[in-house]
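Missing here is one protein chain; the remaining ones are kept as they sit in the complex.
Up next is chain A:
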Amino acid sequence: MNARTLPYLLILPVTLFLCVFFIYPFVLVAQLAFTQGDGFTLANFREVVGYWKFPISLKNTLLLAAIVVPIQLALSLAMATMVSKMEKGRDLVLYVWTIPLGISDLAAGIIWLAIFEQSGFLNSMMSGMGLIDKPISLLTYEHPWVIFIAIALAEIWRATAIMLVILVAGMGLIPKEYYEAAEVFGASPWKRFLKITLPMLRPSLQTALVLRVILAFEVFAVVIALGGSLFPVLMAETYAYQFDLLNSGAAAAIALIILAISIGFTLIILRLLRVPKGATI
C-alpha cells in the first residue's frame, strides 16, 4: 500500500458517512430554508425573526448558555483537578460523576421536574421540615426565575460531565516535570493551577467549551420538561414550526440561525483559546 494514499483511504469511510448523513441533509435543509414555492427567498427568515416570540427565545437561549457554561467550566475544572490528584478509587469517582451523561436529556428534565413539582421532593422536604404549610407550585408563569433556575440546575447536573471527561484526559497529558519544577521554586498550588494547568490545558479547554456551547444552543428536552411553553428557546421554536405548524421552511430557517450562532461562538472560542504556533506539549 502506498504510504501516501493510505491516510486518505483510511478516512474515506468516515468522509463518506459524513457526506451522506451530514453534508447532504444539510444542503437539503439549507435549500428548504431559502425556498418557498419556487425560487430563492428570504421570506422564511423574515417570518421566524418577525414572530413576537423570537427575540424572547433568542434572549433565553443566550442567557441560559451565558449562565450555565461558565459555572460548568469552573465546576469541571475543580472536579478534574480533584480526580487527577486522587490515588485510589479514581475510576469509581469518575464513573459516578459521569452517570448523568448516560441519561437522556428528557429523562434528566423529568428527574428535576420530580423535584420541583407541586407534589415533588422539594415541596415534601420543605413541608416535612416545617418551612411551608402546604405544597406550593414553583414552576409557574408567576415565577419565571424559578423555572430558569430549575432549567439551569438540570443542565449543570446533566452536562458538566462531558467537559469533565475531556479535561481529565487533558490533565493527564500535562508532564509532571512542570509541577515538580514549580514546587522547587515554591509556587503555591493556586499559582501552579494558574500558571501550569490552565495554559497547558488550552487544547482540551477549547474542545470542551466548543462542544458544551454548541450543546447549550441546542437545549430542548430539559426546557420542555421543566418549563413547557413558559420558557421559549430557539430549539423549541424549531420543533413548533416543524411539528405544530408543519412549516418545514421556517423550521429549517431557524435551524440555520442556530447553526450560525454556534459557528460564531465556536470561532470566538477557537480564537480566544488558540495555542500559539510551536507551543505544543
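A few comments on the model shown:
Criterion: contacts are C-beta pairs under 8 Å (C-beta built on N, C-alpha and C of every residue); 3 or more make two chains touch, one makes a residue touch a chain; residues count from 1.
The rule we apply is simple: contacts and distances are computed from a predicted model.
Its record in UniProt calls the unshown chain "Carbohydrate ABC transporter substrate-binding protein, CUT1 family", which is the match among "Peptidoglycan glycosyltransferase MrdB", "Hydrogenase 4 subunit B", "Oligopeptide transport system permease protein" or "Carbohydrate ABC transporter substrate-binding protein, CUT1 family". Among A:Gln31, A:Ser104 or A:Ser229, only A:Ser229 touches the chain left out of the display. The omitted chain makes contact with chain A at the following residues, 52-53, 118-119, 137, 139-142, 224, 228-230, 242-247.
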